[in-house]
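All protein chains but one are shown in place.
Chain naming follows the written order as A and B, and within any one chain the residues start at number 1.
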Amino acid sequence: MSAVSVNDVSVAFGSLKVFDGISLDIEEGEFVVLLGPSGCGKSTLLNAVAGLIEVEEGQIWIGGNNVTWEEPKDRGIAMVFQSYALYPRMSVRENMSFGLRMAKTPKAEIARRVERAAELLQIAHLLDRRPDQLSGGQRQRVAIGRALVRDAAVFLFDEPLSNLDAQLRNELRVEIKRLHQQMNGTTMIYVTHDQIEAMTLADRIAVMKDRRIQQLGTPHEIYHRPANLFVAGFVGSPRMNFIEGRIDQGGEGPIFRSGALALPLAAEHAPRALETGRLVTLGIRPEHLALDPAGPWDGFQAELLETHGADNLVWCGNGQVSLQLRLPGDVSLKRGEMLTLAPDPARVSLFDSESGERL
Amino acid sequence: MASVSMAAEAAVPRTRRRWNAAASLALLPAAVIVLVVYLGCMVWTVRLSFSSSKLLPVLDWVGVRQYSRLFANERFLISVENIVLFGVLFIAGCLVLGFLLAVFIDQKVRSEAAFRTIFLYPYAMSFVVTGLAWQWFLNPTLGLQKIVRDLGFESFTFDWLVNQDMVVYTLVIAGVWHGSGLVMCILLAGLRGVDEDLWKAARIDGIPTWRVYLSIVLPLLGPMIVTAVVLLATSVVKLYDLVVAMTHGGPGIASEVPAKFVMDHFFERNNIGLATAAATMMLISVAAVLAPWVYARYIRPQGRRA
């Protein structure tokens, strides 16, 4: 039984359909991240799960119950928002206990839960302050605390770290991950446009674009076996290199060819649909291109060098194709230097140029 | 306002002030108005209140004699009593009705624009028109009383307009009718500015809507409520047209107000000394209300920053 399941759900704003039959099943205790550019519908999907947006068609199940028509408070969920959404003019303690007080929870029980959440999030010393006396990071901790006291089985996060600066974001990201590990069996759904958050937090990522789930998979799958050109280009920084070309027939099987560049394709790509002459796009990540004087791709000139410390990025081109490569930090190059590259044929991705789908 | 002026100052780097002839010239008319009218006339009025001026201004000095006369003047005392009663009820009435209207309109109702238009249109009309309309509506023989009697309640009486004890309340009703649209307008803008996530959080916490408005939204509207109160309060102090048109201070002197007291003594009763003394009292009461507000808003925040 899934902890959360979205069955064929459609959402409409007026006459404008936002989703048309979207489905998603999430296991108990799983951490699922909805990742995508703004406007892709990830927040709308989360709001539909929360019951903050009414669905037009389909069903939403949480914890084995059909909650499609339930009020948000009755769905057994808790939610954390980008703007923190703390109740102003209420102390941290009141913020965390307001919902429980409304639900007529016994006082002792409220105190116990607030205590526990505050301890878990290290905000016990802030309990009597008011939101406007807190920093951004502290506010978001309180907002998470307010969600914690609800003792919900499912946690929903709507871009919770987007309003924070980079360092706090990293800190709180780790905190959320730790929280998930400590709370055994708690399911979390997390919306973000930040791929690092998605990669680091998720058990599974649902990459979304144009109100569709483009790919649902583990971070490893998403990164190494992107389902289409969009996923391949969206996840990974620096971006995956794309080379337009066609399939050719070589001595030992199909070859990818683009101008002067050729690459024998690994066995795993063959023999599916690799008929000769088919237009394809080859995708290769910058770290899967090595410098090798014996490599097959020569004639590349280093155009731009970027030092990142742990590694270096190199922009290079051969007049037709521009490629980025990621080299270890101790390799030093000069601008204008001629390079010979060796792609790792086992780690390239092939996409149909027309449909953009993975082959 | 405060934030706006601060932003402007922050944006203009503190370059050396160059004297600009054209800019100074452009500010000259405003400067003359401030000096001559806002400061000069004010000082002049205060000065006259210590003189024995009657029909014409004289610059002798009689100390606070005009003030002791003023506070022995029944007409003035009634005026003060009326304006306090009117002020409290009018401001409270406008705030409560305006807030309710804003909240109910905020419930995603159909034809929201039509309701908004209906609730605000009185504010576009003058107090003279408002006063005459309500004078007719509350007419003790042909107005509201007759409508209700025609419905079968033969003994219904509504004669507030000619009842010395009740006439102030008719002014309040007309005033609230005129002004609550303004409050609605200001508060509705505030409601629309409330972070949508806050509403979502409250729904997930299962907090009833009325409770969200009371415990969460209302405190957020604080600055807008202050703005509304300040605007309403200024119209209370200036209350004149409505009284002249609706009751003319009557019956008897039952609905006199300070502004009318001053005007009558300037231009009809030719008692400049007494009129300026009453005007000075109005000035003092406004200053008493304004001072804490100016202090809280402009002086204290700057002190804290320093």
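To be clear about the criterion, a residue touches a chain if its C-beta (ideal position, glycine included) is under 8 Å from a C-beta of that chain, and two chains touch if they have at least 3 such contacts.
We take it that contacts and distances are computed from a predicted model.
Between the listed names "Glutamyl-tRNA(Gln) amidotransferase subunit A", "Cytochrome c oxidase subunit III", "Cysteine desulfuration protein SufE" or "Carbohydrate ABC transporter permease", the UniProt record for the complex's undisplayed chain reads "Carbohydrate ABC transporter permease".
Residue B:115 is the one among B:115, B:169 or B:199 that touches the chain missing from this view. Where subunit B meets the chain that is not shown, the touching residues are 1, 4-5, 7-8, 11-12, 17-20, 22-24, 26-27, 29-31, 33-34, 36-42, 44-45, 48, 57, 97, 100-101, 104-105, 107, 109, 115-130, 132-134, 136-137, 139, 142-143, 146-147, 150, 177, 181-182, 185-186, 189, 226-228, 230-231, 234, 237-238, 240-241, 244-245, 248, 258-259, 262-263, 266-267, 272, 275-276, 278-280, 282-283, 286, 290, 294.
Within the complete assembly, residues 7, 10, 54-59, 66, 68-69 of subunit A touch the chain that is not shown.
Everything below uses one rule, namely that only the chains that are shown with their structure count from here on.
The distance from the centre of subunit A to the centre of subunit B, with each centre set as the mean of the Cα atoms, comes to 56 Å. The residues of subunit A lying in touch with subunit B in their complex are 47, 50-52, 71-74, 77-79, 81-90, 98-99, 102-103, 143, 146, 150, 158. Those residues of subunit B that touch subunit A in the complex are listed here as 195, 197-198, 200-208, 211, 215-216, 219-220.
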